[in-house]
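Inspection log for the structure reproduced underneath, given as structure tokens.
As you look at this complex, bear in mind that one protein chain is not there, while each of the others sits in place.
Naming follows writing order (A and B), and every chain is counted from residue 1.
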Amino acid sequence: MTMEKRNHRVRHMVLTALTILITVTIMIPFIWLVILSFKTNTQIMNEPFSLPEAFSLENYYTAFKVLPLVSMYKNTIIIAVFTEVLCLVVTFTGAFALTRLTYKNRKLQNGLYLFLISGLMIPIYILLFPIYRINIQLKLVGKYISVILPLAASSISFNILMFVGFMKSFPSELEEAAIIDGCSLPKLCCKVTIPLLKPVLTTVTVFNLLYVWNEFPLEVTLIQKPAMRTISMGVSMFRGQYSIDYGGLVAGTLIILLPQLIFYGIFQKNLVEGITAGAVKG
Amino acid sequence: MFKKIKKMVCLSLTVMMATGITACGQTDEILEEDSAIESSVEEDATEKYHFVFAEHVANVKEQAPQVYAVVQAYMDKNPNVMIELQGTSSDEQIRNIKMAAQNDSLPELFWMEQGGAVELAEAGCLADLTEDIMEDEDFVNGFLPGMLDSLKIDGKVYGIPCELQSNGIWLNKALFDEYGLEMPQSYEDFIECSKVFKENDVIPMAQGAKDTFTAWAFENMHCRYGFYDHIDGIIDGTDKWNNEDYLKFYEKLADMRDNGVFPENVSTMSYDQSVEAFLGGKAAMLNSGVWDTKKFDQSDLAENIYYWWGPVFSDGVGTQEVSMKAPAHPYCVSARVQEEDPELYAVIIDFLKFYYGAEGTAIIAKDNQSIPVTKYDGEIDADSYPVFARVIEKMNDDWESPAACPDMYIDGQLINQYRESMIGVVNGIYTPEEALDYMDEQQSMIE
Partner (left out) sequence: MRWFSNKRTKIIMLAPVIILFSVYIVIPVAMAFYYSFTDFSGIGKPNLIGFTNYVRLFKDKVFYTALKNTGIILLLSILLIVPGAFGLSLLLNRSMRGNKLAQSLCFSPNIISPILVGLIWVFILDPKIGLINAALRAAGSLSQPEWIGGRVLTPYCVAVIFLWQTLGYNATIFLAGIRAVPRELYEAAEIDGADSVQRLQYITLPMIRQTIVIVMLLVITGCFKIFETVYQLTNGGPNHLSETLVTYMYYSTFTSSRYGYGMSIAAIAFLFSAVFAVLYIYFAKENVGGDAQ
């Protein structure tokens, strides 16, 4: 019995050690970046494996100087906020209509749902050039809206999937009761349905926000004015601008990375739970 | 209506400022006018002429300081003109211009790669500059021969070269001296030197083959293997890339690779890294061009850096004394501004005349050690700028240059592929035959 217990203890320790090992391995790139960021460029080039000689903030100073942080963040926030609002409004009303309203033709209802989630399977990359042509037709080129509309459109399928999945999972009794009390449709949505949707709403919002924040291919194709460049585009330009100043490059990367990690720290619960909820329901 | 008149006044004053003030003596009359200009400018502080100048480097101030300096000088002189200098890396610039052309939203003044510029001109997107430029005889005479012909279609000028396309090989004489080597002339010398360097752990020639655009000096060499004897036939479909002469040249590329001319990590070395290896004294030669002159003059190695047109070949085809002093890709003006806003168009023309005129040339050559496409007969401070002085000497030698660099002669859609074919051989990915077959395949795709 004691033998078995000891075996159990050993196994537990081995598995714990393995978990820690995997976690640390995943963290290595971040740790490595932080170390590099305090080194001089020659140190990075010639003896990358050494520890920094002195903790110099020089790299951060250059990075702040080169990166147009204010305009990058301003542009990204403008695009993110409008995309978010637009996308949430249209997908919420759409999902509400698909789940709460009654249809004589069930096939139409199902067909619409499948139509709207079919976008999950379309890689956005193949649409880059056609979307640009559409913006030309609609005379939107060079405006924020030329990016906002396609970004919102590419989140539709995911949002519909999440909203419909969630709304199907709880009964509409509360809403029915509200209607009997004489509640109008807009009021019903705002006062009853949305509060009920809060968990999935947070998750969807966080996911959409992350998507827009991290998006690159659409932005780089649709935005030509340097004054409208977003964070992702700023990052992609790093290499051209720094050329061989690796120190500045690393520091710049970390400057962009840090706010994201903080954001993750705050919302990680929603993210992780949201994935769980979304995945289990398929 | 009143506004319009004011604009016109302002414009004529602008032009006067740019041309008149320096040309005329400082008579009292002019001085009076001068103060009048200032006051009117103050009044019209808000009424600025604004246009975009889209350049093909990411950071214009750092990577094209001569352009930046001329633009600043022009704006200092003409406070009512605001030039918005946009910097974008060349790949992105080409993409942006092509996309903007589809939307009829080209920047007012912009850099474009030659092949694309020809397409734009044929599609009617570019302003025909002939009338405004060719009639000014002094201005035309200021250019080096052939420079205004590079984007001339049916006798109409649609663009002016942004700089001189001069490719070559840079040499670090100190390293040659250290190992008792003469600076090479022939291909055999070149290989001999490379072997010696290699034995001594010096990179013979730094080459940033990660960036395919670094095929520069190879293009000079290609000219020594009859590039221009075949290319017209290839474009017509009567000749092939995989011909005897071109094959000889591509085999030379393979031969250089096999003889260790390039660094071992050539395929992952970027252009910037290759420059750094050269300036760090780790490489004896560098495949690049005159745009690096200023950087080299500012380096510790300035005394030792020489410019060379590349090796001549005993089995070459045609004349071997080929240099590269050709026009580079053009600056173009959008047709829309010419049609819709003649006043602004006049300001842009005035800017171009400043840029390529005496003052602009002096800023480019004297202050920034860049090689202008116009004649510069001012002094050259060989003590402060030895590299620049040597480059100018090379520019004035009697080696003849083709009217266009090979990659400007071929179709715009093939430029990347042409460079890739050469770099592919250097990287050991293609055999010479494969590289040329690749080109034939690509050529057949555009017809």
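In the analysis below, a contact is a pair of C-beta atoms (placed from the backbone, for glycine too) under 8 Å apart; a residue touches a chain by one contact, two chains touch by 3 or more.
Every value quoted in this text rests on a predicted model; they were computed, and no experiment measured them.
Within the complete assembly, B:E420 is the residue of B:E219, B:D350 or B:E420 that touches the hidden chain.
Within the full complex, the residue among A:F38, A:Y60, A:F82 or A:Y246 touching the omitted chain is A:Y246.
In the full complex, chain B touches the hidden chain at residues 91, 94-95, 98-99, 101-102, 116, 119-120, 122-123, 125, 209-210, 212, 265, 267-268, 273, 412-413, 416-417, 420, 423-424, 427, 429-430, 438, 441, 445. Touch with the hidden chain on the side of chain A covers residues 12, 15-16, 18-20, 22-23, 26-30, 32-33, 36, 44-45, 48-49, 86, 89-91, 93-94, 96-98, 100-103, 112, 115-116, 118-131, 133-134, 149-150, 152-154, 156-157, 160, 172, 175-176, 179, 185, 210, 213-217, 221, 231-232, 235-236, 238-239, 246, 249-250, 253, 256-257, 260-261, 263-264, 268, 271-272, 275-277, 279-280, 282.
Following the convention adopted for this analysis, only the chains that are shown with their structure count from here on.
Contact residues of chain A toward chain B in the complex are 132-133, 135-136, 141-142, 221, 224-226, 237, 240-241, 243-244. Against chain A, the residues of chain B that register as touching in their complex are 58-59, 62, 86-89, 96, 99-100, 102-103, 105, 270, 272-273, 276.
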